[in-house]
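With one protein chain withheld, the remaining protein chains of the complex are depicted in position.
Think of it as A, B and C in the order they're written, each chain with its own count starting at 1.
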Amino acid sequence: MTQLESLLAQLHAFRDERDWQQFHNSKDLALAISIEAAEVNELFLWKSAQDVDPVKLRHELADVMSYCLLLADNHAIDLAQAITEKIHLNAHKYPVEKAKGKATKYTDL
Amino acid sequence: MTQLESLLAQLHAFRDERDWQQFHNSKDLALAISIEAAEVNELFLWKSAQDVDPVKLRHELADVMSYCLLLADNHAIDLAQAITEKIHLNAHKYPVEKAKGKATKYTDL
Amino acid sequence: MTQLESLLAQLHAFRDERDWQQFHNSKDLALAISIEAAEVNELFLWKSAQDVDPVKLRHELADVMSYCLLLADNHAIDLAQAITEKIHLNAHKYPVEKAKGKATKYTDL
Partner (left out) sequence: MTQLESLLAQLHAFRDERDWQQFHNSKDLALAISIEAAEVNELFLWKSAQDVDPVKLRHELADVMSYCLLLADNHAIDLAQAITEKIHLNAHKYPVEKAKGKATKYTDL
């Protein structure tokens, strides 16, 4: 079992004990990702990055990741493979010689 | 090396080849998580969950996860541990006997 | 007709010409607000505030506002009244003597 599969198994156990799969349709899981992402951002609001509370950040990031794992599972997506694949795609969109040291979006490079 | 460490190593290699660490302060990484989360949600907009494009979903979820890994790394957060820890915290907030079959927020249980 | 009612009338005309009311259930309109809000934020990503493109900002803010007006209309909410009302509520949550010069959330004041 990979590390992500083991995390997913823990999330499934928690969910199924509470009979919550009925709520976890993909559209609501996507919504949950956004809501948790906003809670990550709220930790930085009106502040500079170094003033973030590291314990709260840890917990909010865990929430974002958990909903990502559950949504990916609804569609049989292997997230580790997907990340590796996306890095390869981005390597084409952002060739080193064009993108080095620049934060420009690929559509404007 | 764990699976998440290996993914992070790939993300670092991609980032460092392009000299992009300079842009990756935590506040902007948090912002990037939200923006990518919105791109996940856009795949569901004006549609029902089953009409989502699975290839686009795969790529957008990979983006959310990638920025989560990079932000966690900025604060030396072990995301696998954090998820396990958060499941335990949620087990207290949402005891099975109270939460079973209900989508109510813990503050209203 | 108030200014907001006139804007809403323009949005309704645009919507009804395209027969789009069928898509504008409140849950999707809320989602649309978030997605447009993320497009506002993308204009600031990896940048400082003064580097924002003012024309793009103008258009993205218009999108956020438009979906707010449409969602409010679905629930017969008078947004001008709601804003005035919320300012009064916030005046209680953030009394001047406690909140002056501080960006602390009311729950931590």
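Before moving on, here are some points about what is shown:
Criterion: a residue touches a chain if its C-beta (ideal position, glycine included) is under 8 Å from a C-beta of that chain, and two chains touch if they have at least 3 such contacts.
Computed from a predicted structure; not experimentally measured.
Taking every chain of the complex into account, the omitted one touches A, B, C. Listed here are the chain B residues that touch the chain not shown: 31, 34, 45-47, 103. Even with one chain removed from view, chain C keeps its contact list with that chain: residues 2-4, 7, 10-11, 14, 17-20, 22-23, 25-27, 30-31, 33-34, 37-38, 40-41, 43-44, 47-50, 52, 54, 57-59, 61-66, 68, 71-72, 75, 77, 79-80, 82-87, 89-91, 94, 96, 99-101, 103. Although one chain is hidden here, its contacts on chain A can still be listed: residues 23, 28, 31-32, 34-35, 37-39, 41-42, 44-46.
Please note the rule applied: only the chains that are shown with their structure count from here on.
In terms of their C-alpha centroids, the spacing between chain A and chain C amounts to 25 Å. Chain A has residues 31, 34, 47, 103 in contact with two or more other chains.
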